[in-house]
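Removed: one protein chain of the complex. Kept in place: all other protein chains.
Moving on, here comes subunit A:
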Amino acid sequence: MASQYAAELCALLVEDNFGELFARIFSILQRYDRLSFPRLKFYSRLSDRQLRHGLAAMIQHHLIYHYTSYDEGVTYYEPNPQAAYYLVRSGKILAFIQDRLGKYAATVMSTIMLLGHAQISHLETLPELRSGQLEADGINDDHEGEGAGERVNGHNVVGAIEQPALLHPTLKTLASHGYLIRVRDAQFQSYADNALDAERAIKSRPDVKQMKGKRLEETVLEGTLAMLREKLDGDLTRGLMHNGLPRGAKRRPGSGSADKSARMDYDMEDEAEEENEWSDDDMGGDATPMESGIVIRVNYEKLDVALRNRRFLDLAEMHASSATAQVYECLLRRIEYQTKQCRDSVEIPREGEEGEQYSVAIALSAVTEEVDPQLDLAGSIGPMEIQHSVSKRGKRPLDEDGVNGTSHQDSDAPSRTYEIDQHLSLLSQPPYNLTSKRVVSGLITWTVEFRHLARKLRHLELERVIEARYGDVALRVIRVLHAKGKLDEKRLQEISLLPFKDLRQVLASMQSGGFVDLQEVPRDAQRQPSRTIYLWFYDPDRIRDSILEDTYKAMSRCMQRLRFERSRLKEFLEKTERSDVKGNEERYLSPAELTLLGQWRSKEALLLGEITRLDEMVAVMRDY
């Protein structure tokens, strides 16, 4: 993240969210990287007071690391570009939480984001969380989707006595899903500082001091990693999971049918129902509050995992029936509970150099449990079903009527398991291999090959870019090159079945764009052009890096454009933000101004939406 445009983007994001003071401090730190207070003051030309307050607030938001060395006692400050970048993903994360866990959970989440990190006891005191839905009204205007009418009303009547009861279950649910983690001291220092500290600590141990050479290195390395893991670990899920399932995600087997039919829709409308369900669940269950001393923050790594699963699901939905996608969703959800981060290594792995990393294996029976019992599994895999029923008929003639009949509502458990297995094997087919089957000691389990799929997503994204830029001929050439490796022009032409002219044109334009390149292999020492073989090749890693850079640049340009557009309408926007105008726009603004406001809002939404889309690309290229 040290590149120019990434740095620019981060500074712009900080400015967009927190204002110019933060942006100034942040960009200075990004430029000089690690500064003590006097140096920072010198470079930033800010007053003492501004700088101190700014730094404190930025540390609160995890935007900067600080480190006080033991020897000198000087505190150094360092930017945290990762945290700054995640500001752009906040909208996506909140929408996801709202989708999964309901509106109140999203409000809690956004409050935690607002506070940077927060003690539970502090959260309890906040008015917008206590009087829950009432306050949320002011923030989220579209309140129609709330749905859970009677419950909310009940709470409004009872007032502030019962509302905190909603906060704790929500927090617990968020924590048990892993979306929240405990804040540890070490999280405020950069990874390198922590690693150095841990290494020093390990080396000073008496038993390590006696070691020498390779053994010493190994011990130090292992010890450092273990220590880092221990120090940085803020996992809150452990105590809160029961039976490997987080709270709130539990689906009661005997719940009402309306609930289930709502889930069949698999839409956003049923979110209210879902919320209703889990809150009921928690209300009825143990209402022990979370420890009030715990300090929590948002766990972006885990949310990346969740968003990646969402992305896989989109892929599945595109290529399979909705029932299959739903089965897949259940599998992914089960896996998500046990996946902490998207990948083990911090840096982006090179193409072909990363080992396969399987997800945890989920037993077929667990998936069956998870899948909605009302889901029509048989409808979408017709031909398989006939085969299956034929095979079944031999074994169990008594079932005959039920199986041949159209209704599968009453299908018995083993056949349902079999059907789910069928759905999952459908997903395991090429080209995507969304799942893979494992038989562990006689037990059928299903896993997801994360690295393979992440690579697949990356390639799809690159191919999409290439097709949009150079057309489908180029896409074919790229695919041939990717599959076959380096090829000379003649061979490439033979495989891709394209006329020379088209091929050369497209190769030349792609070369100037940096997507393919030419390697010279001289046949003699003189390197004469006539006696040289020219091989075309396509290097996904290189393209990925340059696309990533371009994406950062495009995002920062969008931000700059947004800023410029805002400055053009500055006077007007300041008027709409006036304390008397805000909230009653209809009353104070003229019709022309209202249209202008609407236009501005949609313009801003379009630009922000574009940034969100670009962020999706960055996520695919960098984070997944």
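We take it that contacts are C-beta pairs under 8 Å (C-beta built on N, C-alpha and C of every residue); 3 or more make two chains touch, one makes a residue touch a chain; residues count from 1.
Going forward, contacts and distances are computed from a predicted model.
**Q** Identify the UniProt protein name of the omitted chain, choosing among "Ribosome biogenesis protein ERB1", "SWD1-like protein", "Pescadillo homolog" or "III, C31 subunit of DNA-directed RNA polymerase".
**A** When "Ribosome biogenesis protein ERB1", "SWD1-like protein", "Pescadillo homolog" or "III, C31 subunit of DNA-directed RNA polymerase" are compared with UniProt, the left-out chain turns out to be "III, C31 subunit of DNA-directed RNA polymerase".
**Q** Determine which one of A:16, A:199, A:301 or A:565 touches the chain that has been left out.
**A** Considering all chains, including the one not shown, the answer is A:16.
**Q** With the full complex in mind, choose from A:5, A:37 or A:537 the residue touching the hidden chain.
**A** In the complete complex, the chain left out is touched by residue A:37.
**Q** Of A:29, A:183 or A:290, which sits in contact with the chain we cannot see?
**A** Only one listed residue reaches the unshown chain, and that is A:183.
**Q** Take the complete complex as the reference. Which residues in subunit A touch the chain that isn't displayed?
**A** 16-22, 24, 37-38, 41-42, 45-50, 52-57, 59-61, 66, 68, 74-75, 88, 90-92, 94-95, 98, 106, 110, 113-115, 117, 119, 121-122, 139-140, 142, 183, 185, 188, 295, 571, 574, 577-581, 604-606, 608-610, 612-613
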